[in-house]
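Of the protein chains in this complex, one is absent; all others appear in place.
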Amino acid sequence: MAGSVYGKIFKISTWGESHGDTVGVVADGVPAGLPLCEEDIQKQLDRRKPGQSEFTTARNESDRVRIMSGVFEGVTTGTPVAMMVENADHHSADYSAIKDIYRPGHADLTFDRKYGFRDYRGGGRSSGRETIGRVAAGAIALKILAELGISVEAYTYSIGDITLSRDSVDINEKYNNPLFMPDSQAAKKAADYIKELKEKGDSAGGIIECVIKGVKPGIGEPVFDKLDASLAKAIFSIGAVKGFEMGAGFKAAVMRGSENNDGFTAEDGEIKKTANNSGGVLGGMSDGSDIVFRAAVKPTPSVSCPQRTVTVGGEETDINIKGRHDPVIIPRAVVVVESMAAITLTDLLFEDLTSRMDYIKEYYKH
Amino acid sequence: MAGSVYGKIFKISTWGESHGDTVGVVADGVPAGLPLCEEDIQKQLDRRKPGQSEFTTARNESDRVRIMSGVFEGVTTGTPVAMMVENADHHSADYSAIKDIYRPGHADLTFDRKYGFRDYRGGGRSSGRETIGRVAAGAIALKILAELGISVEAYTYSIGDITLSRDSVDINEKYNNPLFMPDSQAAKKAADYIKELKEKGDSAGGIIECVIKGVKPGIGEPVFDKLDASLAKAIFSIGAVKGFEMGAGFKAAVMRGSENNDGFTAEDGEIKKTANNSGGVLGGMSDGSDIVFRAAVKPTPSVSCPQRTVTVGGEETDINIKGRHDPVIIPRAVVVVESMAAITLTDLLFEDLTSRMDYIKEYYKH
Amino acid sequence: MAGSVYGKIFKISTWGESHGDTVGVVADGVPAGLPLCEEDIQKQLDRRKPGQSEFTTARNESDRVRIMSGVFEGVTTGTPVAMMVENADHHSADYSAIKDIYRPGHADLTFDRKYGFRDYRGGGRSSGRETIGRVAAGAIALKILAELGISVEAYTYSIGDITLSRDSVDINEKYNNPLFMPDSQAAKKAADYIKELKEKGDSAGGIIECVIKGVKPGIGEPVFDKLDASLAKAIFSIGAVKGFEMGAGFKAAVMRGSENNDGFTAEDGEIKKTANNSGGVLGGMSDGSDIVFRAAVKPTPSVSCPQRTVTVGGEETDINIKGRHDPVIIPRAVVVVESMAAITLTDLLFEDLTSRMDYIKEYYKH
Partner (left out) sequence: MAGSVYGKIFKISTWGESHGDTVGVVADGVPAGLPLCEEDIQKQLDRRKPGQSEFTTARNESDRVRIMSGVFEGVTTGTPVAMMVENADHHSADYSAIKDIYRPGHADLTFDRKYGFRDYRGGGRSSGRETIGRVAAGAIALKILAELGISVEAYTYSIGDITLSRDSVDINEKYNNPLFMPDSQAAKKAADYIKELKEKGDSAGGIIECVIKGVKPGIGEPVFDKLDASLAKAIFSIGAVKGFEMGAGFKAAVMRGSENNDGFTAEDGEIKKTANNSGGVLGGMSDGSDIVFRAAVKPTPSVSCPQRTVTVGGEETDINIKGRHDPVIIPRAVVVVESMAAITLTDLLFEDLTSRMDYIKEYYKH
């Protein structure tokens, strides 16, 4: 398998499993001259850290990042930036009970079948801890994009069937509730819903929305490496994502062409669109509007109510999953969505640098 | 831009635009010893050919494929298979009127901004003709999969809000109607709906569903190159796709964990699942169930009713698109979805060959 | 096998075998806005065409190139440029005699072992005709480099033990003799040597030298994708190449450090080197001097004097190879060396565009 490397020019290589020694990432293709310190990375990691609220597992990890290369006197040098977090709180004992059982909704069976055996401690490489490398590399991508005036903002769009109301969205509200939902009323209802499920040992799913502002037109490649297709893969590679849509998304399927097409207008010489059903992408390239997508996230598969399953040996049995588990994945996945979107956009933006002879000539004069 | 190459081991490189000289593909990584003739390719291309029904453009292309390399005495040799179709029916004259106008819902503006100018004849590289190379390469992938007992079957799941009824699905019905809808009643309603829109110069969208049978557990890589993430990119790279979901998809977001998890049972020593909300993928790897996904396709952007837009120079204007256009993209996209799914699965299956030392040792004994 | 795609950003995919239908290439990643016509390609292909002198096979191929995509109104559009040459003169009959015998020095045995069988007609994919795609794509790369003021010039450095004398090198002389040797006296001696070998049914090898001028410092990546390492692969991927060296090359192994190091001087504020033992590359990056490398090419393996070999079935036998063969590969390989060097340099130059935040910011302002 060679599936832990991502990107073409801005290329990341992640490692680590739930109960291994460390988790981390090497980011290759980071341009020279970007100011970077551990605090830039840490503040993003803290957003996915466990134990922040009653909705996240109590696993006690400080998750302090260490930059191991590629930065000299506070600035990136152009060489690979390796970043690492120690796995402090293993608690391997919690998991021995499930060593010989396939947990429904988890990758236990598939790992066993692919590799002939598995690291049964806490999900191994399929654990949420795998995303630490993504968030660390994403922090760099977000900094690069910020230098170009591009912002990437994800938030909780729905939990179960509680969806934020477009009328009451206030992006500043996002950090005021542990669900990162930019609508205080919806957030309150969602919190009640999750508490109710948690008491029953059950879990909730939901939808994350992400908006990217400031992307100039033309980013993304017209055929296979379309901006939307690349984002689809990036976001779908996050565990538990089951659906992805751009702009109007699945609603576009029931619209008429005359209704779904975004018209163009001219405002002071600048071309604008009259709507954004496209989600900011036409023909796989950014169209100058906000880039908008949504990801459906399934409910946490670790539920403590009894489930029907089988043992590794093929005998039927029941399972009650114990241990520390989030009743909902969404809040901690918000920063992972931003990270993967930023990494993907950075890579396509870098690819675009070589799209025109006139740009290339200008660069070569340096 | 280097966005016209797709795949890692089974790697395809497509070329060609709507009104260029030819369209085609080079498939590198085709294993030696696969029986292959032009008819294998042609029958797939015929499924996406224009002029097949009242729902597809009347463009008169015979679209005869020519295999240009990689086959010797009816069998693949292991070297690249290049395949090409001549662009016979250009009709460039039809398009000169839109040379200086940005068509809503099309990639005119984005091509101009990315490259500084565009080939304005019929959509250029963003034309549906770009998919000829995908279907030709897909025909090879489908043959490889068939040799392993794997089938890939896509069909129209909905047109507008007319959805096939699970109770009346009959896969044999798929080829009995020009919409490739495996439900004769739904197909009739959908046909009426499209005709109505066509008369108004408008267009319809819809959803394509695809089912892959016979995939052994463990195909797909656990982190970035997950089977579902790879399919998401593959399908989203097809023009006009705006949404993608696996198994329960967006519905998983509103389910509880205990409800969404597929339980395991044992039948005669074989492990089965009690449901397939996962869509056949757990942790990014095939779980032995049918692989099931859906793609939302937007309505054809070329509508002949008047639309508000701007000229290349930035002046506001109205546009009425003439010429030959499909009132719905779905029927011709069905075979493209199968092709991209097959190419993606083949590539991941090839990658899986190196996942275990015991398999590698066995291979090396040859 | 996925070994017929080359490059990361400027990416080429070649196809075709000696006696197949066509040979060709798709070049993906060609920037928009480069003037390009078939004549640009044709003049390079003509340099490798057979039948040009007594030292090249008499195979009668007109080798007319056809650009099949990616060019609109005489300028590249940014989409893939596909180019193709028909295989007109097959003469398959010539080869049936060697169907069941392994020719020494050829890839007959290795193809059979790798794929289980082979296309025995004229070397198949290992034929020199495979290089047509490289030269066609190389012509584009050379045009891109020329626009930046970079020239790539290869020539025959030696044939057998006849080496050009540094004192009498005159680059204008290169095209005055069929051996492309920039030294009229050496060229004459070499011609006599080849004629002598040809009469005996034998063949000669030699060395090609290549000089690249105008490359700014810093092109090439410091670790695996060094400029010299990338050139080494590019040149070694040309059939019959057995050695590669940069600058002083193998001679550096016998020099002392104080002798091999190129000193630096300053001339009118510009930093120069006092020598060029490095061959223009330090730490894998261009150092601003001429880039200089040499490739050792083995003698044509097709000789008509009797050779000891075995049949496919494993029986010992003698073989006398008939048919049309070059008594020396060098003259036709000169343009292939230039092509592969240009493709490689273009790709690394494109990669360098993303090396610095300040360049990226400047680009993003467009």
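So that you can tell them apart, the chains are marked A, B and C in the order they are listed, and the count of residues begins at 1 in each.
Operating definition for what follows: a contact is a pair of C-beta atoms (placed from the backbone, for glycine too) under 8 Å apart; a residue touches a chain by one contact, two chains touch by 3 or more.
Small disclaimer: the values here were computed from a predicted structure and weren't measured.
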In the full complex, which residues of chain A touch the absent chain?
-> 1-5, 7-11, 13-17, 20-24, 26, 28-29, 31-33, 66-70, 72, 75, 77-82, 84, 114-119, 121, 124-125
List the residues of chain C that touch the chain left out of this view.
-> 1-6, 8, 14, 102, 104-107, 109-111, 113-116, 125-126, 130, 158, 160-161, 197, 202-207, 216-226, 228-230, 232-237, 239, 242-250, 252-266, 269-271, 274, 277-279, 282-288, 296-303, 305, 307-310, 314-316, 351-352, 354-356, 358
Please give every residue of chain B in contact with the chain that is not shown.
-> 8-10, 29, 31-34, 76, 78-79, 144, 147-149, 216, 222, 349-351, 353-364, 366
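Rule of thumb we're sticking to: only the chains that are shown with their structure count from here on.
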If you average the CA atoms of chain B and of chain C, how many Å lie between those two points?
-> 38
In angstrom, rounded to a whole number, how far apart do the mean CA points of chain A and chain C lie?
-> 44
Indicate the whole-number Å distance between the mean C-alpha point of chain A and the mean C-alpha point of chain B.
-> 26
By the touch definition above, chain C meets two or more other chains at residues 8-10, 29, 31-33, 78-79
